[in-house]
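Only a single protein chain was left out; the remaining protein chains are all shown in position.
Here the chain labels run A, B and C in written order, and each chain numbers its own residues starting at 1.
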Amino acid sequence: MSDSIFETLHIINKTSSHTALYADCFNTLLPGDAIVLIESGVFSACGQQANDLLKLQVPLYALVIDIQARGIADSINSQVSCIDDDTFVSLACQYKKSISWF
Amino acid sequence: MADKKLLLIFRNPPFSDSSNKDTLDIALACSAFDIPVSLLFLHDAVLQLIKGQQSQALQQKNLINTFKALAMYDIDQLFLLESDLRRFALSTADLTVNCQAISESEMATLIRQFDTVINL
Amino acid sequence: MNRDKLLSLLDNEGYLLDLSSWTKSLAAELAELDNFELTDQHWEVIETVRAFYLAYEISPSMRPLVKAMAIKYGPDKGKSIYLMKLFSDSPPKQAARYAGLPKPLNCL
Partner (left out) sequence: MIISLLIYASQNSGQAEQTALRFTRSALAQGHKIHRVFFYGETVSGISSLKVIPRDEIDITGQWLDLAESDDLDLVVCIAAAVRRGVLDQQECDRHNRVAANLVAGFNLSGLGQLADAILSSDRLLTFGN
């Protein structure tokens, strides 16, 4: 078993139009956490929303399969780490727990 | 078997989809397995707890009475946000169960203490 | 009531189909069907699960039943061992059946 050194992995699968969901997630973030954007959540890896998320100072990941499916590969903020399913699983193991925001 | 502390998050008002009931059922089931369960009521979920709900005319089973049973299942760690109480002009005295009102920053540290979080 | 009539009121697990048709004498007949004799101590439990259901709209599982018994009848009767000795099946299930309540969820 690999050692868990990170805290909470926040998994978001909705667009930022779900303002309450994003607010809840932000309110619970602490240093040591990270955010993974999946499904419709990957739209938040672009534009102003990406800037807002990066300001939170936690690692920001986005599932590449969902990015490609939505045709936004060219618009992803360069500071977002685009990950495949295997890395998603690795993150889920490296962080002590996950919270799914949906 | 390691002790697992479980946090269940409620986010919906009464008479919405089944997620409040589904989450409550998880709480009762986990209590039977001696899993320590705490509950966090966010935003509209606070409205689920208002005293004096009379839903007979809706012909829909009301969860409020089952929430009152939580203490009988030794589930007494219930949390909500001070900001939500202010938003809905409520106080904890308006609620049918005994809840602890916390700030957003306290919520973040609260969540840290749990091994598993379910947020339906 | 004859056996067939009585069985027609129950589901396959012996729980009453129409919860509103419960009476004390029906409870006694349901127990008789199991060759089980209801004493005053059993009636205390049956009344406790009924009161629990009326208050909370849920049939109690073991832990809350024990707690409800302790509140009403004191620590000696608020023990799972006391209830286990009293009933032949799982106490929350058997008491719910005689009390005309739905099967308790999540019963171990």
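Going forward, a contact is a pair of C-beta atoms (placed from the backbone, for glycine too) under 8 Å apart; a residue touches a chain by one contact, two chains touch by 3 or more.
Since the structure is predicted, the reported quantities are computational estimates derived from the model, not experimental observations.
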### Message
Under the definition given at the start, what are the shown partners of the omitted chain?
### Response
A, B, C
#### Entry: Given B:30, B:70 or B:111, the one touching the chain that is not displayed
B:30
### Message
For the chain left out of this view, which of B:19, B:53 or B:77 touches it?
### Response
B:19
## Note on the structure
Residue positions on chain A contacting the omitted chain are 1-2, 11, 13, 38-40, 63, 65, 85-86, 88-90, 92-93, 97-98, 100, 102
### Summary
Against the hidden chain, chain C presents residues 11-13, 105-106, 108
#### Entry: For chain B, the residues touching the chain missing from this view
1-2, 4, 6, 18-19, 22, 25-26, 28-30, 32-33, 35, 116, 118-120
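Throughout what follows, only the chains that are shown with their structure count from here on.
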### Query
How would one label the connectivity among the chains shown: line, ring, star, complete, or other?
line
### Task
Could you please state the distance in Å, as a whole number, between where the Cα atoms of chain A are centred and where those of chain C are centred?
50
#### Entry: Junction residues of chain A - those touching two or more other chains
none
#### Entry: List of chain B residues in touch with chain A within their complex
9, 11, 42-43, 104, 107-109, 111-112, 114-117, 119
### Message
Which residues of chain B touch chain C once you look at their complex with the stated criterion?
### Response
25, 28-29, 31-32, 61-62, 65-66, 68-69, 72-74
#### Entry: Of chain A, residues touching chain B in the complex
7-8, 20, 24, 27-30, 96-102
